[in-house]
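Every protein chain of the complex appears in place save one, which is left out.
Letters are used for the chains, namely A and B, taken in the order the chains are written, and counting of residues starts over at 1 for each.
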Amino acid sequence: MIEPVGAFVPRLYRVDAAHRETHDTATLELVPQEGDAPAYRPGQFNMLYAFGVGEVAISVSGDASDPSRLVHTVRDLGAASAAIAHLRRHAVVGLRGPYGSAWPMDAAEGGDVLIVAGGLGLAPLRPAIYHLLRHRGRYGRIAILYGARTPSEVLFGRELARWRKRGDLDVLLTVDRAERDWHDDVGAVPLLIGRIGIARHATTALVCGPEVMMRFTVAALREAGLGDDKTYVSMERNMKCAVGLCGRCQYGPSFVCKDGPVMRVDRIANIFGVRGI
Amino acid sequence: MAAHAAPPAGRHEGASVFEACALQALFDALGARGYRVVGPTIREGAIVYGDVTRLADLPVGWTDVHEPGRYRLARRTDDAYFGYVVGPTSLKRFLFPPEERIWEAHRDGKTFSIRELPADAPKTAFLGVRACELAALGITDRVFTGGAVRDERYAARRDAAVIVAVNCAEARGTCFCVSMGTGPKARAGYDVALTELLDTNRHDFLAEAGSEAGAELLAALERRPATQADLAAASEASSRAAAQMGRRLDTSTVKERLQANPNDPRWDDVAARCLSCGNCTMVCPTCFCSTIEDATDLRDTVAERTRKWDSCFTMDFSYLHGGSVRDETRTRYRQWLTHKFATWVDQFGTSGCVGCGRCITWCPVGIDVTVEAAAVGAGGQRNEVNDGHD
Partner (left out) sequence: MDTIERVLLEQPFLEGIDPAAAHLLAACTRNVRFERGLYLFHEGEPADELYLLRAGMVAIEIAAPGRAPVAIATLRQGDVVGASWLVPPYRWTFDARAVETTSAFGVDAACLRSKCDADGRFGYAMMKRFVPVLVQRMQAARFQILDVYSKRSAL
């Protein structure tokens, strides 16, 4: 029985496994010290706390149907994320969550799904991909378009290769620059959209990556005829309380911690891309 | 005692009248019930909330002058106990402290344990709360306890609070509660509401109970039922205050105009004046933004989490990946004003502004939100002079 705790108090989790993904990114599998991990939906995030250092908002990157653990892919970007990304097996972290809105896995059923990811953005989308593959029959065509900086910074490379081998989905990779042994594309990820062709009335697009990449991608999707009401992005803003009380994550009228991070583009179209919002 | 859960005034008994000096009995009654009485006091040249035990602790015979960027105390010609409006502090300071430790963690080998620190929620009676402040309380109640996640610490302090409101008999140079629909008469949310009736022949208080607790408190005082004349005098005081508003704001189009014009040149105009000092957010009774700080002792064995007031005017507030999303004064001012008058409505169902005028008074450069909010999206019409009259 877990005692209910105040909204700002983390629960303790143990690192059950830690894999290095790239030179600055690691994936941690977290298991609660007591009781079960909470259920979550693809696209949600947790606040991870490193003792004495601080907290950082990290999307869950694992399989939502696995109740035993919470998986997070963390990049070393600041003091708190660096502390967490370098944790080893058996280390203890604090965790609050899950928080936020989820990818529209139900609404997307019956149609095609286009996943467009950039850099670390593939991590918050991985739970959505797992869901799509687990329930493959509920969806039409599935395509994953993924852009990374260089081949050595491609996230989840082995999984991408496995997904490609399945034959029931398209996986297109591109990098910003490459050396000799790269056999996929080189170029901005939105270019891949023109290459695959989308059914504009029956596709849901899930987009995640740096905000500039998402802006370029949304522009390319609009050009391909996809409506803003069919496109979802994962927004990011300064996050402290994660429960709608500190006011910092405001994005126009929305709180990214409650009304996001997953947001449908038509609902934010008037502020998406406006500088300083 | 839960004033914020009280039914509207008037259901508890008729209004009564007691002599001004009998207010001391109210302090005594509150003290006897274990309440700390916090009310207006003079400190460092301003009227701020502080401890009140005797009538002399109040700013008797004092008044305040409010203009954009200017605040002074001045002597009245009478001995009114509440002859001023609002000061730089509001109840926010007590219900939502500027700094509060929330929990403590202790390292224990490879693991650690967290101990939540209980909220400091002493029984407090707030005296001299104006209608605009009552409205602000309703707003902060919505922010902190109306969502999916409640701020239990605020809720505990709120539940331990008694509200003794005072109806303004005069308004000052930056007041615009009439425009915001929040005053000058207190309508709900108080345990007791007082109206000071002072002229050459009398110095009394008209008292109305707004809750069971308020009625019970008033029962401890020597008083008589209010007459029609008393009620008329109280009503006249409120009307006088309503007619003296220092500022005016037409709220009918402000939300749409602010949200539809993120690139209006007025934002550049105000940014050229704004110092981004954040005074407005500190004195505002509804600004609620905070930060969470995690710190550790030198031996890295004890860590603690503290919640502190913060302001959207700081560069740190919107920090993301190596820089601030709002890295210009222009975008930070736009965020504050648009939140207060527009997106607040989307988030909480009401405007975030109660028309108290504090931000206008305590802005070091005298930026007037009633002028700025009217100017954005108004097609370049400059309306610099706003003296509250048609």
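Here are a few things to note about the model shown:
One rule holds in what follows: a residue touches a chain if its C-beta (ideal position, glycine included) is under 8 Å from a C-beta of that chain, and two chains touch if they have at least 3 such contacts.
Note that the coordinates shown come from a computational prediction; the quantities given were computed from them, not determined experimentally.
Looking at A:V31, A:L133 or A:A178, the residue that reaches the missing chain in the full complex is A:A178. When the omitted chain is restored, the residue from A:A26, A:L120 or A:V171 that touches it is A:L120.
On the side of subunit A, the interface with the absent chain consists of residues 24, 75-77, 118-120, 147-149, 153, 174, 176-180, 182-188, 190-191, 195, 209-213, 216, using the contact rule stated above.
Just so we're on the same page, only the chains that are shown with their structure count from here on.
Centre-to-centre spacing of subunit A and subunit B amounts to 41 Å, using the average Cα coordinate of each chain. Looking at the complex, you find that subunit A touches subunit B at residues 5-10, 12, 14, 33, 49, 51-55, 77, 90-92, 94, 236-238, 240-241, 243-248, 250, 252-253, 255, 258, 270-271, 274-277.
The residues of subunit B lying in touch with subunit A in their complex are 102-103, 105, 107, 110-114, 116, 143-144, 147-153, 259, 262, 288-292, 294-296, 300, 303, 305, 307, 310, 312, 317-321, 325-328, 330-332, 334-335, 339, 342-343, 346-347.
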